[in-house]
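Moving on, here comes chain A:
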Amino acid sequence: MKSTKFTPERNISKAETDRKWWEIGDFFRRNSLWLLMYCTGCCAIELPPAMTSAYDMERLGMGPMATPRQADILLVSGYLSLKTLRRLIYTYEQMSEPRYVVALGSCPINGGIYHDSHAVINQLDQYVPVDVYVAGCMPNTEAVMNGFVDLMEQIKNKSANGWKKYHDNYEWYRQNQIQSLGEVDVHDEFHD
Partner candidate 1 sequence: MSITILNFLIGLGIAFFGFVLQTSIAGLNRKIVGRLQKRVGPRWYQEFLDIFKLLSKRATSHGWIFDFGVIMALGGIIATAMFMPLTSTFNAFGTYDNFFIFVYLLAVGMLGMAMSASGSGNPWASIGVMRALTTMLAYEVPFMIIILTIIKIAGSSLTGIQLYQQAAGNNWFLIALPLGGIVGFISLMGMLGKKPFETYIAPAEIASGPMVEYGGKQLGMLFIMHEITVFIEVSLFVHLFLGGATNIFIFILKYFLVYTLANLISNVNGRFKIDQVVTFFYKWPLILAIVQAFIAIYLGWVI
Partner candidate 2 sequence: MSSLAVLLIAIPLIAAFVSILSKKVAPYLLLIASLINVILLFYFVPDGIVVIGGYDLPYGINLFVDTFSRTGLGVVNVLFLVIVLLNIVEFKKYSSVLLVALAGLNGLLLTGDLFNLFVFLEISGIAAYLITTSNHKPLATFRYLIIGAVGSSLYLFGLIIFYGMFGTLNLMDMVSFIQANNVDPSALVLPAMLMFIGLGVEAKLLPFNSWVKGVLKDSNTLSGPMIAAVYAATISFVFGRIINNLLTLAFVGNLLIVVLVLLAVGIFIAEAMAFASTKVREILLYSSIAQASIVILLFVNGIVLWAVYLIIANALSKTVMFLVINKATKDHGDDESDSLQGVFSKNILVGITFSVATLSVMGLPLFMGFVVKLNYLTELAVGAQWALLAVILISSIIEGIYFVRMLIKLWYPEKNEVTVKFDLGFKVVFVAIALILLALGTYTAPLNTLDNSIDTIAEVIDNG
Partner candidate 3 sequence: MIQYAAIILIVFGLYGLLSNRNIIKMIISLNIIEIGLNIFIISVGFVYDGIAPILTSTNSSSALLYVDPLPQALVLTAIVIGVGTTALGLALAKKIYSKYGTFELDEMGDNE
């Protein structure tokens, strides 16, 4: 016997619900982007004006955070030597998902002025997925801010998928990392 009780049609699939929730989440995420600044290079000098009254990053809901666990954006500001790359990868893996990478300056793109250095990597892309590059040597503050706004746009368009890419192509990234670094997760250097 068919139930006379009213049952709404369950036409919304689980994937659909998830997507809806994801979009709501995206709204919050793009309006509250917390930075973990990996201030390795000279581009970091552009961040103070971005944060203080001149450009006031906080009006976009952005702000600096102390640890990778809390942060959404890994901000790579400048060149990366092999020694720091290792730590960058470690830090990136510690961040909670979804996580984004913003790279400042030309060094992470192609090595910049350090392109022929044996100790500096040329393409950050090879090791961790980068969502937004801000070119320039160094990029001025407007460019930096613009980069962030671009990231927000990407999140809105669901194209800021670097962290998913990292998952999907983990083997590839890992291979690149190992190729350059030997071993990524080095043994305790200072105490043994």
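The rule is short, and it goes like this: contacts are C-beta pairs under 8 Å (C-beta built on N, C-alpha and C of every residue); 3 or more make two chains touch, one makes a residue touch a chain; residues count from 1.
Selection rule, in plain terms: all candidates are chains of the complex that A comes from, given by their letters.
Only a predicted model underlies this, so the values are computations on that prediction, with no experimental measurement involved.
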In the complex, chain A is touched by which of the candidates 1, 2 or 3?
1
Touching residues of chain A toward candidate 1 in the complex: what are they?
21, 24-25, 28-29, 31-32, 34, 52-53, 56, 58-61, 64-72, 94-98
